[in-house]
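Every protein chain of the complex appears in place save one, which is left out.
Residue numbering begins at 1 within each chain, and the chains themselves are lettered A, B and C in the order written.
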Amino acid sequence: MPDKLTDLIEELALANRILAHEGVLDAFGHVSVRHPADPGRYLLSRSRSPLLIEPDDILEYTLDSEPVRPPKVQLYAERVIHGCIFQARPDVMAVCHHHAPAVMPFAIAGKPIVPVFHLGAAGGADMPFWDQHREFGDTNLLVVKQEEGHSLARALGQHPAVLMNRHGATVVGGGLRELVSRSIFMCQNADYQLRALALGTPEPLHPGEVKLASTLNALPNVVNRTWEYWSMRLEAAGGMPPRRSSAKAARRPVPKPSRVTPRERRKGRRR
Amino acid sequence: MPDKLTDLIEELALANRILAHEGVLDAFGHVSVRHPADPGRYLLSRSRSPLLIEPDDILEYTLDSEPVRPPKVQLYAERVIHGCIFQARPDVMAVCHHHAPAVMPFAIAGKPIVPVFHLGAAGGADMPFWDQHREFGDTNLLVVKQEEGHSLARALGQHPAVLMNRHGATVVGGGLRELVSRSIFMCQNADYQLRALALGTPEPLHPGEVKLASTLNALPNVVNRTWEYWSMRLEAAGGMPPRRSSAKAARRPVPKPSRVTPRERRKGRRR
Amino acid sequence: MPDKLTDLIEELALANRILAHEGVLDAFGHVSVRHPADPGRYLLSRSRSPLLIEPDDILEYTLDSEPVRPPKVQLYAERVIHGCIFQARPDVMAVCHHHAPAVMPFAIAGKPIVPVFHLGAAGGADMPFWDQHREFGDTNLLVVKQEEGHSLARALGQHPAVLMNRHGATVVGGGLRELVSRSIFMCQNADYQLRALALGTPEPLHPGEVKLASTLNALPNVVNRTWEYWSMRLEAAGGMPPRRSSAKAARRPVPKPSRVTPRERRKGRRR
Partner (left out) sequence: MPDKLTDLIEELALANRILAHEGVLDAFGHVSVRHPADPGRYLLSRSRSPLLIEPDDILEYTLDSEPVRPPKVQLYAERVIHGCIFQARPDVMAVCHHHAPAVMPFAIAGKPIVPVFHLGAAGGADMPFWDQHREFGDTNLLVVKQEEGHSLARALGQHPAVLMNRHGATVVGGGLRELVSRSIFMCQNADYQLRALALGTPEPLHPGEVKLASTLNALPNVVNRTWEYWSMRLEAAGGMPPRRSSAKAARRPVPKPSRVTPRERRKGRRR
């Protein structure tokens, strides 16, 4: 179990950096994952830009978004997004909140992102739109109160993603790798949809196509291919996260190569 | 003959990486070349993102897209695209399937890419459009069945490229270097055509111009110039593929410089 | 006090490079800061592209934009922009003039940039538009005369930024870090606003939202996060400025680590 937790924490740091390197996250945005041993807790970095996150930045939270251990660092103001969704959606294992440039025109114009190519089906047939102002009036648009988080989770419902009025989007996944793929493909879809408007109003995929194509990024040869690709691009840019320096890790001075199965992470670690 | 095969396999890995580095391919897309000694076979990588492909990843397939040797690795699900086109088009020596961002608005809006500048003539005067749904109903939009591959090859006909509804495009060439040039110029053409719409509806080249200009990228001073340029850009980014580590290569421990004529490839190999 | 001045000069060089690296400045544009000990003076580089500025390039000016010491180098022609604004706005501690690609369509079309997402509120609810030609007739559009600078400062009024007809924009801040954030977020806002037009005419934030959201980049966890992120991106690109080589610095041969608090700047200095 400790190994599994360490692995997941390292993968969470890597997921943050991949999403930043691929243009989904920038100075802002955050990614969480449910605790592998305790579904009533989740893992999320201290307040830091995703491209810079290290395993040692990852903290443990209750689903009320309270840190399990008294924090010595600044926390994300919007962590209730994660806690409230993990409460409402037992099937969700990972959450990403972002302001990707590709989705912003839709979040600003209040128009739906619809699946216009096969990989874009990962975002679902119809994407809900959450307007914080309708329910909470004037705010600074950050989602910081429990009731704001719960409202967002209700708007998300059983969908894979939700647009947030003049703010951004929140995406969920059954695991970190599905979440990363979905977030990236949803941005590609939004970009293609917007540019296709110059040629006419694009028709979305047929409902049956959305259903069949939405599971593409769970195919083994797709999961392996995309994860290796995004990891290698990050590594080529010198952006791989360091390993975790926890007490548990210290007790194992020599890494066991056999347990580090994904080739791309092993390479990253040994640089 | 073995040298010729080794050279072609190394050039295929390089072509994959050039097309990925120039923005035609990303995590997806694949490039094949017909076997130099056996027109009934073709060469294609195992399932891997094109930017990362090494000569040792290249496998040999029959035109039914069956691997000649039992594979120990994952294969591209869509390899029938290559086999079916090599069957239908004896003149075709290389095939590229891609989802380049530049062509996606056209594949999504169902509008033709037409040649709007001299180098764009490489894509042909009129580009066919293949709608998988019309013939096969709801699918996940991947081209995985023989009948899907044959249908796509029929739609391609004698054209240099075909658009695929809400999916991407497939491009063919009389050789790897022609294929690479055509794929890149077709993306440039699509980008210019789309952006020109803000100024008015662009007129395509005159039919006689298309005929004369479509052979530009076969001119010696153009082939040499573009291949050197794209290779050097890839090399500057640290992306050149390694050499092949086959048994045949092992038997020749000292490379003979005299047979490695193109200056750009020699440089890449010696890094 | 000397330490404070050295720190500020080094931070000014860093601010120039961050804004250039993030696409706000290019060959042109300049950033100034008010003198920490004398509100009647300001600090600004000699005429040089912002990405290359070093602490030793920074000169001291009176609010009439005269160099305090006889200069041996070329000066920015448009330094009156800074002097006139520092005269008119005692609350302003830092000024940036730029021609960022993101704002140019608005400066050219004469249309207002309005806040369309929470971070864009940093540019204010309504942005004034200054037309140099209306007051001064035909010029080369540079702001080089005192009366031109005063006119621009009047147009700016109490706003955080002003658009300049067919020229660019000028942004002010209560400090260098606020100025950097505001300049970057204003460019993001302009980009999103322009692209959202393809989907419809975007509605701006509600006035109450603008008021609440406009202070977001002053929140400690936002200031720290963005400054670390932009600094690290610059450092990863090898672009950190050298330290100052002043006489005072020479007298302190061993830097005292304790006084260099921000982690990102210390890292940059020790490369």
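Please note the rule applied: contacts are C-beta pairs under 8 Å (C-beta built on N, C-alpha and C of every residue); 3 or more make two chains touch, one makes a residue touch a chain.
Nothing here was measured: the structure is a model prediction, and the numbers come from that model.
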{"item": "Omitted chain's touching partners, listed by label", "value": "B, C"}
{"item": "Selected from C:37, C:68 or C:109 as touching the chain missing from the view", "value": "C:109"}
{"item": "Sole contact to the chain not displayed, among B:78, B:178 or B:191", "value": "B:191"}
{"item": "Absent-chain interface as seen on subunit C, which is shown", "value": "26-28, 47-49, 51-52, 74-77, 99, 101, 104-111, 133, 137-142, 166-168, 194, 197-198, 237-239"}
{"item": "Residues belonging to subunit B that touch the chain removed from view", "value": "116-119, 188, 191-193, 195-196, 198-200, 202-203, 205-206, 208-209, 211-213, 215-216, 219-221, 224-226, 228-230, 232-233, 236"}
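Keep this in mind: only the chains that are shown with their structure count from here on.
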{"item": "Target subunit C, source subunit A, minimum contact steps", "value": "1"}
{"item": "Copy-to-copy rotation for subunit A and subunit B - C-alpha atoms, rounded to a multiple of 5°", "value": "90"}
{"item": "Subunit A and subunit B, separation of their C-alpha mean positions in angstrom", "value": "33"}
{"item": "Mean-CA-position distance for subunit C and subunit B (Å)", "value": "46"}
{"item": "Per-residue overlap in subunit B, given as positions that touch at least 2 other chains", "value": "none"}
